[in-house]
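Handing you a structure now.
Apart from one protein chain that is not included, each protein chain of the complex appears where it belongs.
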Amino acid sequence: MALTKEQVLHVAKLARLALSDDEIEKFQRQLSVILDHAEKVMALADDGVPATAHALPLSNVFREDVAEPCLPQDKALSTAPESEQGRFKVPRIMEDPT
Amino acid sequence: MSELWQLSATEIAMRIANGEISAVEVAEAHNARIEALEPEINAFITPTPDIARAQAKAIDERRATGAPLPPLAGVPLALKDVICVDGVRTTAGSRILDAYVPPYSGTVVHMLADAGTLLVGKANMDEFAMGSSTENSAYGVTKNPWDLARVPGGSSGGSAAAVAAGMAPIGIGTDTGGSIRQPASLCGVVGMKPTYGRVSRYGLIAFASSLDQIGPFARNVRDTALLLNAIAGHDPKDSTSIPDPVPQYLDGLDAGIDGLRIGIVKESLSEGTQPGVAGRFKDAIETLTSLGGEVEEVSLPSFAHALSAYYLIAPAECSSNLARYDGVRYGMRADAPTVSEMNARTRAQGFGDEVKRRVMLGTYALSAGYYDAYYGKAQKVRTLVIRDFDEAYQKFDILVSPTSPTTAFKIGEKADDPLAMYLNDLFTIPSNLAGAPAISIPCGLAEDGLPVGLQIMGPLLSESLLLRAAFAYESARGPAERPPL
Partner (left out) sequence: MNYEAVIGLECHVELNTESKMFCGCPTTFGGEPNTRTCPVCLGEPGSLPVPNRRAVESTMMIGLALGCRVAPHSLFHRKNYFYPDMPKNYQISQYDLPLCIGGRLDVEVAGTKTTVGITRVHLEEDTGKSLHIGTTGRISEAKYSLVDYNRAGIPLVEVVSEPDIRSAAEAQRYVAELRSILEALGVSDVRMEEGSMRCDANISMREPGGEFGTKVEIKNLNSIRSVGRALTFEIERQRKALEAGQALLQETRHFDESSGVTKTLRSKEEAFDYRYFPEPDLLPISATADWVSALESSLPELPQARRARLAAEHGLSVEQAHAVGASVASTGYFEGTVAAGANGRDAAVWMAGELGRALNNAGVGIQDARVSPAQLADLIRLVGAETVNLNTAKRVFQMAFESGDDPGVIIGREGMAQVSDEGALATAIAAVVASNATEVERFRAGEEKVFGFLVGQVMRETKGKANPALVNDLLRKVLTTGGA
């Protein structure tokens, strides 16, 4: 199916990508081609076929509830672009969480 | 006498154990080889000569005490830069992780150190393992040692090229849709994707979690088996890790394939396959037959559809896996007044074209109203692929196909056509969807003088069988051709 520019913009917003106009135009074209191709194939899988999320027949893998050592604070923060007061520093959060 | 960099892992470990050579000599020979060839090949994002030297020194000191040495003691190793090493820059081939130094090491990193390997460098790759050419690396394309104008394949192109060029006898790659086997084929080395869950993914920077698998590169099958033994095994840190015990892959390696039922995947013999590739594949079939293999064609109808399913499943998973690169906790950060703008700019500047394309594709495929049509359907096609394999393995022990429809292509040749690029993975993707193991071994040179790979596929946990078949084939055909370097 052909994607509209609005759909591409919406997806870019969901994916948190500040795309240029050129990129928007390019992805609109390329994603349409790829999805078109995919749709033809997907027609094969009817409702009677179960979905496979994992190829392995494993289930019930757990860890026991035992506390283990943590990273020291300086190591946890060592990769941070910015930190302050032992915390990761970020620009203003304009929106509330869900 | 061979140069040290020409030796196999098995020979190096043996000579060091015997005291014929020191691990430090081996490390220096490979460090020197890397230094000499890197300007041309660009196999590494971050060479780590000091680490290799220090690890070699420890091996030599251990030998001096008379303590037994681990199986790969003193063997140089190229590690794909998608696996985290504590204190060592790890980029996943992306600008967004340019300065990232992980605070921990992946499970295989510990296992490889325990096995005695020497880390000579973090190998180049397509950004976040998305690609079939290493052209998507933010650190420049890796050149194919057979022809510097051509790609080495990908995404583990750096590891494959390093092993082919003698920069290390063994390497580690990751395979999500063919990213070990395809570059192994294009560079003329052995590469194996083990069963999903056989090797821990803990510390592997995720592309598509339900498909990603770490595996070995080497210049021969025996080294491949040795390296697989070093990294395979259950890991409580990876929920998807297989608890079954790991066999000794060297045991029975030379048992031959007499009577083995071998299915040729009919769908891999399409007109899209390069004539020279088809020719070498035919030769390989003859060799397998001469070894006592019972060869027959088999049709796996879903084989052709696997590609489309893969290009929905992998992008969907990657769109979520890559959400964490947001400029908050690690990696690059672009300036912006608010956190959401900062996220969006960081990601736009930090990710390359292919990554953005797949993140967009995957986000779309998962978004409200489209899940069932795309991701849901693709998961069903995955079931069909598994059923086809299951049915084939009722009649056959192993399946064979060319690894890649073509030999190494020119740099830039497919860069602007994502669909053409995706077709590289046509024969390798089904094994990833099924979670099953597959190996690519060199089967000669095509009409263009470039290496061709033979892919051998098997059911879940059939690594021993695949290695045995590959070893029989390799022994019959003789050592693989080496690039003119």
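By written order: A and B. Residues from 1 in each chain.
Criterion: a contact is a pair of C-beta atoms (placed from the backbone, for glycine too) under 8 Å apart; a residue touches a chain by one contact, two chains touch by 3 or more.
Everything quoted here is computed from the prediction, not taken from an experiment.
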item: Among B:Tyr311, B:Tyr330 or B:Tyr473, residue touching the chain not depicted; value: B:Tyr330
item: Touching the absent chain when the full complex is considered, from B:Ser179, B:Gln213 or B:Thr240; value: B:Thr240
item: Residue ranges of subunit A at the interface with the undisplayed chain; value: 14, 16, 53-54, 56, 58-73, 76-77, 79, 84-98
item: Touch residues of subunit B, complete complex, unshown partner; value: 83-84, 90, 92, 97, 100, 102-104, 106, 201-206, 208-210, 236-240, 316-317, 319-320, 323-326, 328-330, 339-340, 343, 363, 366-368, 371, 375
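The definition used in the following text is that only the chains that are shown with their structure count from here on.
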item: Subunit A-facing residues of subunit B, complex; value: 100-104, 196-197, 210, 236, 239-240, 242, 302, 305, 307-309, 311-312, 319, 323, 326-333, 336-345, 347-348, 351, 356-357, 359-361, 363-364, 367, 373-374, 376-384, 386, 418-419, 433-436, 460
item: Touching residues (chain side subunit A, partner subunit B) in the complex; value: 3, 7-8, 10-12, 14-20, 23, 27, 30-31, 33-35, 37-42, 44-46, 49-56, 58, 61, 63, 71, 75-76, 78-82, 88, 90-95
